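The complex appears here without one of its protein chains, the remainder shown in place.
What follows is chain A.
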Amino acid sequence: MRPFQFHCPSSAAEALQKHSRDQKTHYLGGGTNLIDLMKEDVERPDHLIEVADLPFKEITQTANGGLMLGATLNNNKTANHRLVRKNFPLLTMAMLSAATEQIRNMATNGGNLLQRTRCPYYFETSMPCNKREPGSGCGALNGANSKSAIFGWSESCVATHPSDMCVALAALNAKVHVEQADGSSRVIPFTEFHRLPGDQPEKDTNLETGELITGIELPKSEFPDHYYYYKVRERSSYAFALVSAAVGLQMQGNTIIKAGLALGKVAHKPWKLENVERFLEGKEASLSTFEAAAELAFEDAQPLSKNEYKIELGKKTLVQALVRAAARS
């Protein structure tokens, strides 16, 4: 492991001040991703600022009936919190499908948003990867890309975002609260938090360098009854998704009043399906409606050489998530 300096600030303000405002400094949450990457020499920070103990460990109700999830609270406590389970069971379901009990006990909410791709070229330092080493090329583009993106990729990167939690957050229209070094703060809509690779795949998010996530805001609960997170994977537990779908529905009788939808592991960011949400609203829940929705969702999919199967698999995954969400009550 490369030598680095370790900082333990006692406040967010101190953490923000300590940040060098360049790529050489990383905030450290639970360390379930960053430390692994450092051991493999993929990430090479000179400074680590521990933020896992900063006081963002609460879950509080917001004025408009939503929730604020503290950024340093761990994934298990968040997923199993009474108010999350009651009002945002889609988030609970997605979060508990991720990783293992032990990892979820360490992983923080803020860190979950910032986890890096599982593209094997990113992990293998002897391979080309524009995300790890800008300008070195994308090994997966014409290489082992069976698990790569089918939406929004570029010639310079075909990686996918691995999170389950973030897929649910995208479906739920969450917002990310961040603080800046000058003491100001801003709120980023979830769909604008992560970005597509374009020609800067080294940037996963639209966070400015040094900004610190303090919380994740969930708007007023809309899908407490009809929801489903369907994760398709190669083994029953402790595996990243091949493709996943987060579905929240608001129903009146059999009519869909409102829908919150997103797909996972198909793009560089959680893939929010805004047009499909609009398509579903006002329609009767039926298999044919859901199949039409899935066609619409994958209309713009662009497979690579080895991942065309993800389109068919993705459609079926979304249909099944919709069927199960509609049936649930």
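The working rule: contacts are C-beta pairs under 8 Å (C-beta built on N, C-alpha and C of every residue); 3 or more make two chains touch, one makes a residue touch a chain; residues count from 1.
The criterion applied here is as follows: contacts and distances are computed from a predicted model.
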Name under which UniProt lists the unshown chain, selected from "Iron complex transport system permease protein", "Multisubunit sodium/proton antiporter MrpG subunit", "Xanthine dehydrogenase family protein molybdopterin-binding subunit" or "Electron transfer flavoprotein alpha subunit apoprotein": "Xanthine dehydrogenase family protein molybdopterin-binding subunit"
Sole contact to the chain not displayed, among A:121, A:190, A:223 or A:279: A:121
Residue among A:239, A:257 or A:296 that touches the chain left out of view: A:239
Missing-chain contacts mapped onto chain A: 1-3, 40-41, 118, 120-121, 123-127, 139, 142-144, 146, 232-240, 242, 309, 312-313, 316-317, 319-320
